[in-house]
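Okay, here's the structure, questions in a sec.
All protein chains but one are shown in place.
What follows is subunit A.
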Amino acid sequence: MDFSLGAAVFYFHPLKCSVKLNRSFPWFGMDIGGTLVKLVYFEPVDITAEEEQEEVENLKSIRRYLTSNVAYGKTGVRDVHLELRNLTMCGRTGNLHFIRFPTQAMPRFIQMGRDKNFSSLHTTLCATGGGAYKFENDFRTMADLELLKLDELDCLIHGLLFVDRVGFNGHPECYYFQNPSDTQSCVKKPCTLDNPFPMLLVNIGSGVSILAVYSETNYKRVTGTSLGGGTFLGLCCLLTGCETFEEALEMASKGDSTNVDKLVKDIYGGDYERFGLQGSAVASSFGHMMSKDKRDSISKEDLARATLVTITNNIGSIARMCAVNEKIERVVFVGNFLRINTVSTKLLAYAMDFWSKGQLRALFLEHEGYFGAVGALMELLKTTEDP
């Protein structure tokens, strides 16, 4: 496989717009996950004077609120660095904004929808993720809003392929690590998903879903695991008393997991040659913690790091087995677990490379966890029934 930039062939699938150029604003796509709500908002920049005049005040205020702030309430965040500028969607030009907030804040969000009289805007709110089902009734009864519920895996794949096609403001969306087995010379390299199929898509949110994708519409969920981002954060909170993902990662970045994990060399004094296991391989995650003395002297940072390494390695191991079973060489990792998490991305890149003896390649995408929401937005622009 050649991942070099030079060979890039730009795929362009024009969006199939059934509603001609005038799909009424606002354009939102929403992905309500177990931990985080991901919201994408299309801000049109080609508004004509005529349109401007007709635009209701409500709509203007929403646009202003979203685009002039980078934080919303205590927990809402706009990932400004991810913004896709001058994007053409459905014949309109605009900027795509990426916003996230905790799923716990969902009731407040719905409340806001009611206060802002969102239902008067005659738009369809396209939502995916489990929350689209869970909160459907709340949207209806509290805010008089009908959700258009969409399958999360469909949205994930559509959104991912779309963002990869349009690129990241002139740069590729996709990247990999060169020399993943060598911490010194391991570097992030951009690339494109020239011919993306087949790919094993590993979506790491609160839990993990693993999909084998053969085309935009042909895919299957191979398996999943409950040991995902939610497990990392949940265990870290219990073990260290931290409260946020950022805090947990910050601690993990300073810790050393070998104080917590038992390595092969801790047991065999070196490599276990009979089975070709390196001394530095982890034999037992948290294995040192069986001893009370070691439990009493361990630091929170080490515990956070060990938790991160354990979860990441496990995902890598399952993903690798699936790739071998499905005979797919390209493994694409997405999901918000990978946000600001270079420890995990590098570890996954290393694990894929090392255990497959270079056969498998781990690929990552800049917009990690937002593809479901993008996919939901695309569905909005596709829908035929006009409200």
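What we mean here is this: a contact is a pair of C-beta atoms (placed from the backbone, for glycine too) under 8 Å apart; a residue touches a chain by one contact, two chains touch by 3 or more; residues count from 1.
Methods note: contacts and distances are computed from a predicted model.
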Task = Assuming one chain is omitted from the figure, identify its UniProt name from "Mitochondrial import inner membrane translocase subunit", "4'-phosphopantetheine phosphatase", "glutathione transferase" or "Histidine-containing phosphotransfer protein".
result = "4'-phosphopantetheine phosphatase"
Note = From A:77, A:112 or A:321, the answer for touching the chain not displayed is A:321
Inquiry  = One chain isn't shown here. Among A:228, A:255 or A:369, which residue touches it?
reply    = A:228
Inquiry  = To test your reading of the contact rule: which positions on subunit A touch the chain that is missing from view?
reply    = 33-35, 129-131, 133-136, 151, 153, 205-207, 221, 223, 225-231, 233-239, 241, 243, 260-262, 264, 267-268, 272, 274-275, 277, 281-293, 295, 303, 310, 313-314, 317-318, 321-322, 324-325
